[in-house]
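Notes follow once the structure below has been shown.
The complex appears here without one of its protein chains, the remainder shown in place.
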Amino acid sequence: MSSDAREMMLRRAALELNDGDTVNLGIGLPTKVLAHVGPSITVCVHSENGVAGMGRLAENSAADRNLIDAGGNYITTLAGASYFDSAVSFAIIRRGNLDLTMLGAFEVASNGDLANWIIPGKFTPGTGGAMELAQKARRVIVLTTHVDKAGKPKLVEQCTLPLTAQRCVHRIITDLAVVDVSSGGFELVELFAGVSVEEVKAKTGAPLVIPHPPAIFN
Amino acid sequence: MSSDAREMMLRRAALELNDGDTVNLGIGLPTKVLAHVGPSITVCVHSENGVAGMGRLAENSAADRNLIDAGGNYITTLAGASYFDSAVSFAIIRRGNLDLTMLGAFEVASNGDLANWIIPGKFTPGTGGAMELAQKARRVIVLTTHVDKAGKPKLVEQCTLPLTAQRCVHRIITDLAVVDVSSGGFELVELFAGVSVEEVKAKTGAPLVIPHPPAIFN
Amino acid sequence: MRNKLTEIEEAIAGIRDGMSIMIGGFGMPGTPFTLLDELVRQAPKNLTIIKNDANEIGMGIDLLLKAGLVEKLIASHIGLNARAVEQMNAGRLKVEFNSQGILAERIRAAGAGLLGIVTDIGVGTMLQNGKTAIDMDGVTALIEPALKADYALIHAVQADTFGNLKFAATARNFSPLMAMAAGTTVVEAEEIVALGKLAPDEIHTPGPFVQKVVGLRVISEAYDVVRRA
Partner (left out) sequence: MRNKLTEIEEAIAGIRDGMSIMIGGFGMPGTPFTLLDELVRQAPKNLTIIKNDANEIGMGIDLLLKAGLVEKLIASHIGLNARAVEQMNAGRLKVEFNSQGILAERIRAAGAGLLGIVTDIGVGTMLQNGKTAIDMDGVTALIEPALKADYALIHAVQADTFGNLKFAATARNFSPLMAMAAGTTVVEAEEIVALGKLAPDEIHTPGPFVQKVVGLRVISEAYDVVRRA
């Protein structure tokens, strides 16, 4: 993925955050969305290691050794932040108090199944909190390249990898397009400028419904 | 029960507290044991409404409107006290972190069964925390008159009232004697001064084992 | 951070006939007397009330019982309220007794998005009746389902505008658990402070659990130390 495409994905993803939302942004790309949110939007960012009200990353020189996010980055907090233990942290998640989570993916199926935690025999970091985030956040948005490094589609008819959670994904923001998971399968919602419907279709491993002409995101 | 007998019961019960113990003293007589504990003994008194480290009752004029025990009495705290919610409070109980609890009783059976929460159709206050205290404290001591107001034994072969917990009572301190629950049933351990073995036998509704001559408590 | 300050009328207005309401407090401390007054004024009916105890005559949820608004009470102990016992014995009030700590854990389980807990408390007693028993490594255990509610009414000593809460001494009791377990959690606070005034390490209930915050204009006599004879 080019840094331009990456930038575009993050800018597009930032539009999903509504003022006042409580959100959890997964390790990797999702964490970086926050830097692209407009000044009129304040969200309560939750991190599963025990904080609600995260601010920007901390400068190394100003880092507090006891204050990190779930990815291990030193962070700052906003006024109104709270700290809590891991049981309370996941209570917030499982109770359905997250308006939104953004996660990465190995595969997303057209029924919303998500696989993002294990490639058997190859990469087994463990589930972390992804299962609970995926299963219980009110809205689950996946940020991912449209295809993997080998060019294989990541949006598929059925996941081949072990699932993180069933029927949980609402929207996928890729480096090419915005795709929703609807009752009829994948639905093309927006195209990134310069990308054609044909390219998205060719790179999607399942039928793509296009109920309306997709909007173009610049 | 005469006030002398009551005083004797409380003095005897106070001897069960060891320095450093964490204890819960039930509503009624048990709460009053603390006033009879010697100055060399400091215990951490837990109350199920959310405090560990209770001190004496508060004078009305010095009462804190937010600080009561489970019986509704305004209390004081010792240095080292902590406040916590009801889930944590009962975690302390069920986890087995109470060295001792003292409870009242309607009936105690010779196998240690305790009935102290409901007289069907007559008195139904509810269980409160008694089931958990009785089932999970490391040591359960019952404080009760030896017979009820009608002269009926409260130490019985089998409880007729609904149980609070099965096989939970270790020792019973009455207005006449100290009786242990052993594998062989009730065992007379101590007699209060002026009480005869015959009187205790006559007022106990189950066989009474007397393996050694009982000590006399003055 | 969302500003959750709400006028009391509006905070309670969503409570409809037949809803379930958790009410904080153990005895007097933590009982949200002001929210309860407003609930009595708005008078929704056939309520299911979930509270540790039934307070005493003339106080707290006794006002709901007196007004005839309560169909069912889920509690651990009601012995200090003769009206509650009388209504129960007369068949006008359904009462479900839970062991106190299990009541707390059932509420917490709902608040933690769990479906239930597994416990050996109550095995071999009346409280086992009607419950699913399973074997856990040779021990008989009961499945106690999570207990949630439409609303929770909570008293806090301090709240910020996002709904971060602090409780005082034994007024904490069931409040943090109930605040987690309700669809809508309404908090009355003795003091409303600005965002950032509460130290993040000292917050008892994090803001994401709270929907509406009501500032108390006066701390009425109901909150005072009760001087018994």
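For reference, chains read A, B and C in written order, and residue numbers begin at 1 within each chain.
Convention: a contact is a pair of C-beta atoms (placed from the backbone, for glycine too) under 8 Å apart; a residue touches a chain by one contact, two chains touch by 3 or more.
Bear in mind the structure is a predicted one, so any value in this text is a computation, not a measurement.
Shown chains touched by the missing chain in the whole complex: A, B, C. Contact with the undisplayed chain is limited, among A:Thr22, A:Asn97, A:Ser110 or A:Thr164, to A:Thr164. Residue-wise, the contact with the chain that is not shown comes from C:Met136, picked out of C:Met136, C:Ala194 or C:Ile219. Touching the missing chain, out of A:Leu10, A:Leu25, A:Cys44 or A:Leu67, is residue A:Leu67. Screening C:Ser20, C:Asn81 or C:Thr119 for touch with the missing chain picks out C:Thr119. Across the interface with the omitted chain, subunit A contributes residues 47-51, 60, 63-70, 72, 74, 83-87, 89-91, 93-94, 118, 123-129, 131-132, 135-136, 162-166. As for the chain not pictured, it touches subunit C at residues 105, 109, 112-120, 132, 134, 136-137, 139, 141, 143, 145-146, 166-169, 172, 200-202.
Interface residues of subunit B facing the missing partner chain: 20, 22, 42, 44, 46, 51-53, 77-84, 87-88, 90-98, 136.
One rule holds for everything that comes next: only the chains that are shown with their structure count from here on.
Of all chains in the assembly, none touches subunit B and also subunit C.
Relative to subunit C, the chain whose mean Cα position lies farthest away is A.
Subunit A and subunit B have Cα centroids separated by 56 Å.
Distance between chain centres (mean CA atoms), subunit A to subunit C: 36 Å. Multi-chain contact residues of subunit A (touching two or more other chains) are absent. Residue positions of subunit C in touch with at least two other chains are not found.
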